[in-house]
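Handing you this structure, nothing more for now.
Removed: one protein chain of the complex. Kept in place: all other protein chains.
Up next is chain A:
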Amino acid sequence: MNTQNCFHCGNDIVKTEEILFEDKSFCCLGCKTVYEIFSQNDLTSYYDFEKAPGATPQEVHGKYDFLDNREIVSRLLEFEEETVHIVSLYIPHIHCSSCIWILENLQKLQKGISQSQVNFSQKKVRITYDPQLTDLKTIVLLLNAIGYEPYISLENYEGIRKTVDRSLIYKIGVAFFCFGNIMLLSFPEYFEVGEYWIDQYKDFFRWLIFALSLPAFFYSGWGYYVSAWKSIQSRMLSIDIPIALGIIVMFVRSTVDIVFDYGQGFFDSMCGLIFFMLLGKLFQQKTYSFLSFERDYKSYFPIAVTKINRDGREEATQVYDVEKGDRLLIRNQELIPVDGILISENAYIDYSFVTGEEVPIAKKSGDKIFAGGKQIGKVIEMEVLHSVSQSYLTQLWSNEVFQKKTNLKYKTITDTVSRYFTPALLLLAFISFGYWIFIDTNTAFNVFTAILIVACPCALALTAPFTLGNVLRIMGNRKLYLKNATVIEQMAKVDTIVFDKTGTITSNKKSAIAYEGTPLQEKEIGKLKNLLRASNHPLSRRLYDFLPVMELLEIREFEEITGKGIRAIVANSEIRLGSATFVGSSKTEKSKQTNVHVSIDGEYKGKFTFDNQYREGLEKLFKRLSRKYSLTVLSGDNEGERDNLTQLLPAGTILVFNQKPEEKLAYIKELQEKGCNVMMIGDGLNDAGALAQSNVGISISENVNVFSPACDGILDASQFSKISYFLKYSHNAMKTIMMSFGLSLLYNAVGLSFAVTGNLSPLVAAIIMPLSTITIVSFVTVMSNLYARKERN
């Protein structure tokens, strides 16, 4: 066992805070308590499956009081009966087999729970309980107490149940059933030509095959006819037209063949074709069900807030029921759901969620506060000005430009190729028909249909789904989760990349602060802390949070000199804090890091060094990207970092500051109107509009389970420096597709040479079709894996 890490959560243990319990060491009381709960209930197997699988339980005080409200609870429930309630809860922490085990043994921890079932890929647990023995609040608090806090937001309240669409799987099942049986029934005629018994039974075989092909033709293939018809109507030559044409011609010609006893027809090829193409669709459909790419403000908003009634009682109220004039209580880290006026003396509100500005804003009693901010610190009271639907954030979101354009017609690479392929195919069919008609009418019809059958672009249509589906998976393994396969095509077309600053190229984590110089005594630290309390400068706030809590001291003659530092007399000693020259240090040094120097009573003590908060590999990444792409950094912050950034980033990078969410969106739009393909990389809600407007919107997330705005892809923050790799890989994916197109056209040429000369037999078709499919699928799989390996570093 590792003594350095907490037995429960695996975090590093600070030696002074180490807690020993039953020979195991824990980092904090919370972790120890969870262990105690488990060990009392004989559930310590939890620690056998994975090492340190847990999470530290968070403090909740009254956060879930709204679950006392019957109405809210019944909206959350999936099933409600007198003695049985079923609820599905989303738990972001679910990540390993230990999690599954403990959550499926909840009935041992809480009476009344009869069953709990985990869906790992959706990170959900479905709990069945008896409402007479326990209630939802108890269960949620229990989950929280063992470190599995569920995430309940306004979105759950809306309760839109998604119906799962499984029709593709049914279609594949039916197509495979038909394909398999028809293939077997076709063999006798392929191999036993002219034998006596075949002649006797062939009608039976053929009509059985015909009957078996009907479900595949009418049910499984239906989607292709519909989409072909749609693309004809919108005058787009999509790949579905030759596919649908091929299937229909195959079916009609085969039926004619068996009716007039010309031959056995192409039913096996037809069903195989439908089956393989549906399989390609399924392969491309890979989704990350635990991530959501279509979020709106509802998934951030709490379900309920604490309202203070006229008689002073606190009551949990549904946010939609909040009206103008109500008084609300907002706790530490809670989101303010509506616009209002601050009643408490003062508040620190973090608007990073809306504006991207990370420094909390101080508000005084009577100030207006807007929805979307998070209160930091103590509990505040506010009076409501607008209801939820009329608040700033909701209005901003309802703004039309902020909606992701879903039905934006996008031409895929396959459609582009098919624009040439389809007319060429039809032309060839008609020319051959025109040639043969003068020789033999019968052969002319044969050749005409044979061309359409053999050229049916099965391999062509499969290329993109299999390549992109595979690339999607490989990128997912490397922690870039894309919404769907078309995003890869879009990525390959990008020529301009726009970065957000805060949270994207900078890290959200509190950067480390180090002290260098004469060691400070506790008293001196106390004095510093008191001086910092008075200052609102971002660096002061960070340093203030860094220093340990000390008693309050009296401050006199406080002065803040912009651009230099702060000074005051604290408990009779003069303290200066700021730039080297300001505190009177003789040392002048050039350093990329931000330093704050300290002097006490005129004596230089040392400096606090703030670690560079930019992400690792930022310089290298920008350098690599600047060769191929034009780069822009858009920031909601003020110009404070301009000098630092110009130094850090390659020349030619455009820096734009003071951008509101709408302006970011407008900036992207402007670039697009100039003909650029823009990739936007951002994080918070303040980038939501820009992410939606851009051709490819990638959201950066420190923890992919936490929510990110609507986007095309989510990138794990640790992979930030690999952006150039992903872009290059998308280019290579397109290259693979082009090569594979060449290969499938080669197959088409071979098949067509049979067809044009009038020699296409069902056997040839039955061989060429699966052979080309298998070649293409294995080719693109090998190529995309090869490219992925090559570019790894």
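Observations, loosely collected:
Criterion: a residue touches a chain if its C-beta (ideal position, glycine included) is under 8 Å from a C-beta of that chain, and two chains touch if they have at least 3 such contacts; residues count from 1.
The rule is simple: contacts and distances are computed from a predicted model.
Per the UniProt record, the absent chain's protein name among "NADH-quinone oxidoreductase subunit K", "Cbb3-type cytochrome oxidase assembly protein CcoS", "Putative Methionine import ATP-binding protein MetN" or "Urea ABC transporter permease subunit UrtC" is "Cbb3-type cytochrome oxidase assembly protein CcoS". Among A:Phe204, A:Tyr262 or A:Tyr435, only A:Phe204 touches the chain that is left out of the view. Among A:Gln4, A:Ser74 or A:Ser121, the one in contact with the hidden chain is A:Ser121.
Checked against the hidden chain, the listed residues A:Glu104, A:Asp440, A:Asp545 or A:Glu670 yield one contact partner: A:Glu104.
Residues touching the missing chain, restricted to chain A, are 40-42, 45, 48, 97, 100-101, 104-105, 108-109, 111, 117-122, 164, 166, 169-170, 173-174, 177, 180-181, 185, 197, 200-201, 204, 208, 212 (touch as defined at the top).
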